[in-house]
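Showing just some of the chains, left in place.
All chains are identified by letter, namely A, B and C, in their written order; residue positions are counted from 1 within each chain.
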Amino acid sequence: MTSASVVGGSGFTGGELLRLLAGHPEFEIQQTTSREYANKTVGSVHPNLRGLDLRFVAPDSLDPVDVLFVCVPHGVTMEHIAEYRDLADTVVDLSADFRLPDAELYDTWYDGHVAPEHLADAEYALPELNRENLPGADLIASGGCNATSTMLGLLPLVEAGLLTPDDRVVADVKVGSSEGGAGGGVASSHPERSGVVRPYAPTTHRHEAEIEAYLDLQVSFTVHAVEMIRGSAATCHVYPSELPATKDMWSAFREQYGDEPFVRLVAGGGGVYRYPEPKAVAGSNYAEVGFELDERNDRIVVFSAIDNMMKGSAGQAVHAANVALGFEETAGLEFTGLHPVGSP
Amino acid sequence: MTSASVVGGSGFTGGELLRLLAGHPEFEIQQTTSREYANKTVGSVHPNLRGLDLRFVAPDSLDPVDVLFVCVPHGVTMEHIAEYRDLADTVVDLSADFRLPDAELYDTWYDGHVAPEHLADAEYALPELNRENLPGADLIASGGCNATSTMLGLLPLVEAGLLTPDDRVVADVKVGSSEGGAGGGVASSHPERSGVVRPYAPTTHRHEAEIEAYLDLQVSFTVHAVEMIRGSAATCHVYPSELPATKDMWSAFREQYGDEPFVRLVAGGGGVYRYPEPKAVAGSNYAEVGFELDERNDRIVVFSAIDNMMKGSAGQAVHAANVALGFEETAGLEFTGLHPVGSP
Amino acid sequence: MTSASVVGGSGFTGGELLRLLAGHPEFEIQQTTSREYANKTVGSVHPNLRGLDLRFVAPDSLDPVDVLFVCVPHGVTMEHIAEYRDLADTVVDLSADFRLPDAELYDTWYDGHVAPEHLADAEYALPELNRENLPGADLIASGGCNATSTMLGLLPLVEAGLLTPDDRVVADVKVGSSEGGAGGGVASSHPERSGVVRPYAPTTHRHEAEIEAYLDLQVSFTVHAVEMIRGSAATCHVYPSELPATKDMWSAFREQYGDEPFVRLVAGGGGVYRYPEPKAVAGSNYAEVGFELDERNDRIVVFSAIDNMMKGSAGQAVHAANVALGFEETAGLEFTGLHPVGSP
């Protein structure tokens, strides 16, 4: 068994990682840290893990371990990255600190980077985008959830040459409340947050940077909070120089994702679930992607949906670790989701 | 008092009209029809109206009346329009039958029109767009809810010349489940409909026709069902030939809506509700509009939010009737909405 | 016009009072206080009131006024009660401070009362229970929301002698998240609070004291948080010494509520809404009550439902003030609620 520890195990993504690792055939959980909940059981914070015999330890009690998953706020990982890399052969970071390829871009979108010398070592976690560079990686940066959903939708078009850097792309993203994290606050209190369609990042959302960096596209990005807990659904409105034929679209998506274990192509057909939906993937590591052509407006509409806590963070991190360490790609990630299921 | 009857009073918009008319200082409800619920009390269908002493009558029992509000499915009003106009001096139709200015356009987006000779008489109900033509109108066509939310956002730009017919506009709309009507069905059953972000009209939504007809704009229109009951929120991504200055945007919106009793300009500021939201207008006839400039992408993002049952149908109809008949514009429509309030 | 000020206008009940007073034909809002939001507009906190030209003032800026509505946390009103009564002829308090008839009972259920000399002056606000003592009252204590819903269900049985102090009564109450107030906190954050059926006061809920004091009944009281924002629904399981006949039950309820403007008797019949429901009264000052007899278990099941923000606090306060000041009872409270409407 490979030992794994989770820094920041009391947050939402930390808890999701603990859940995944507890059910993973290759990993054994060694430790998880929490400043606030040190000595308490993991189940006292994450009720689904009440059966897990594990208590939080203080952050300064971390022991060496094979793989260290880091689930701390943006800006904190980079302060400790040297220490983390000393402790573990493989560090998988779920913050934004090592997602962008260079410090200059980072400084443009976030505050100044304090450990730029590690950036070149970091591999972007999303296997659908970067699988070939993951085996043996010792620093892995899990992607942003909204960047992940958006890029999964656009990637086939880019790879097939149906979408080029000069083309107009609008990404209108809808996300759940778990993106706000476990902290509370008035805006995320139930009475104020319930039932919203709330623009919370109309422009200059930081995930725009990731998309530009990895897809070489300029995307007009806007994020709305909607009534769900888990989920990131991106609707991309794409204006190519020439509208492709439907069969070329299908080819592009099948070419890109035909062998991907976690991407489902959903476009049309009958029934209730005819396009990608967060509900259909809630709790799972699956992404759904699909499209429709709008000849009237020379537009491709691309839909993609993920569970932001899974494919958008903890699941993506485990998937990347599986690839990095040579495990079965789907190990620990086989859960298919539920039907019916509520605000996912 | 002016007498008013409601054809199709058991549906959602019919019930909303009955509620508004019951509290209106100028109208007196004369009759409401329902094939299915004839002889039953209005309150047996609409629980909020249990205090109303009114029973449904069969459709063939309609008596002459001053104003007839018609809330029947698309295609049904036009079959009976001559009869309705015989019965009432003023007919206000909430279906799509008389929304489009000519039969040719109608036939393109819907099925063939069977009463095209009445189209020229019809006035579009939205006072913010068509107030000057409403006084004395004898056939009024209430606008589509998603067209209404979208047009209210774009109108100031069009009027100020900041947006011209050649500019690219994407309207990404999010709507509640009441748009599906009172009928039920598997896709709208609670387990399947709850918590969705579901593309339900990715392209060629019929409301696109109204927008083109009345704003002279080509809009790439996409509608998503989200978890709420009441609400239509439009996010318009606008690419003008030149990005205006913020102060010119404010001028455009203030010029357009400064005197409008039912439009609130909401853009930025502090607090939880910094942009237009359906929650903030739920149950009311208010629309909220706002915007943000995206210099990085030469984009204007315009937000607008309404209650689809009110500003998007029944409230708009009463507002238009108030203007048509010379009543106080806000009569019967003063309710301001609630805070906090859930899936609106 | 009668002048009215609201102490604590930034909280949920404060905002609801401001909404009601702004639309009230007899009241004119003079001031509203907020320590945190002083000088900000009321609409910046309560988005439905963006149209209201009113700013919060600091608590120490309160001027004399005809009626002072006090919406501060439990324990705070009594510290300032002498000052409040100096400022206004009529004080209506929405906290628990003056709800109980004597200091001893208060001390049993809450902490020590610091202004017991005012208790004898206080009149319980619920008109259905205490109408005869309200005219001219100068200190009015609005009832607890869950006590209100429970008592409205049980009152007819008590008055008709169908329920006596020795009979067993279980009150199983379901409430919305607005009861937790505007403050936020982890337990009330959207991800943790959404979709719950959560026992939050399994035993010894303080509203038990009010019920015992005013109905002279011992009630086993348990409160659950459920997924809604507004609403308190009480299901009372009553075991009388002898099960009454259905017609005697109807007589009891009709006798009690036949002339009440805000209580609707709902029991059986067809349709979707066959029993009292919070949805059916959301946003309104109405209460619904109903019952079913269970001969198999010699049990009466009584249902009652209110909007906790309205009939359960702000609406009840205005209703009581209307009675106290001799206004039309329903003044400012005519809104009937909506259909359909979501998590109310």
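The criterion applied here is as follows: a residue touches a chain if its C-beta (ideal position, glycine included) is under 8 Å from a C-beta of that chain, and two chains touch if they have at least 3 such contacts.
Keep in mind that this is a model prediction, so the values were computed, not measured.
Here 3 copies are displayed; the structure file describes the full homo-oligomeric complex as 4 copies.
Simple rule for what comes next: only the chains that are shown with their structure count from here on.
Of all residue numbers seen at the chain A-chain C contact, over half occur in both copies; the interface is built from largely matching residues. Per the C-alpha superposition, chain A sits rotated 180 degrees relative to chain B, a value rounded to a multiple of 5. Inter-chain spacing, taken between the CA centroids of chain A and chain B, is 38 Å. Of all residues in chain A, those touching 2 or more other chains are 186, 191-192, 194-195, 342-343, listed in ascending order. Taken together, the chain B residues at the contact with chain A in this complex read 168, 170, 172, 174, 186-187, 191-192, 194-199, 202-204, 208, 218, 220, 222, 224, 226-228, 231, 233, 235, 237, 239, 272-279, 292-294, 296-297, 299, 301, 303, 305, 340-344. Those residues of chain C whose C-beta lies close enough to touch chain B in the complex are 12, 15-16, 19, 22-23, 40, 44-51, 176, 178, 182, 228-230, 264, 266, 269-273, 277, 279-284, 286, 334-344.
Those residues of chain A that touch chain C in the shared complex are 12, 177-178, 180, 182-186, 188-195, 229, 342-343.
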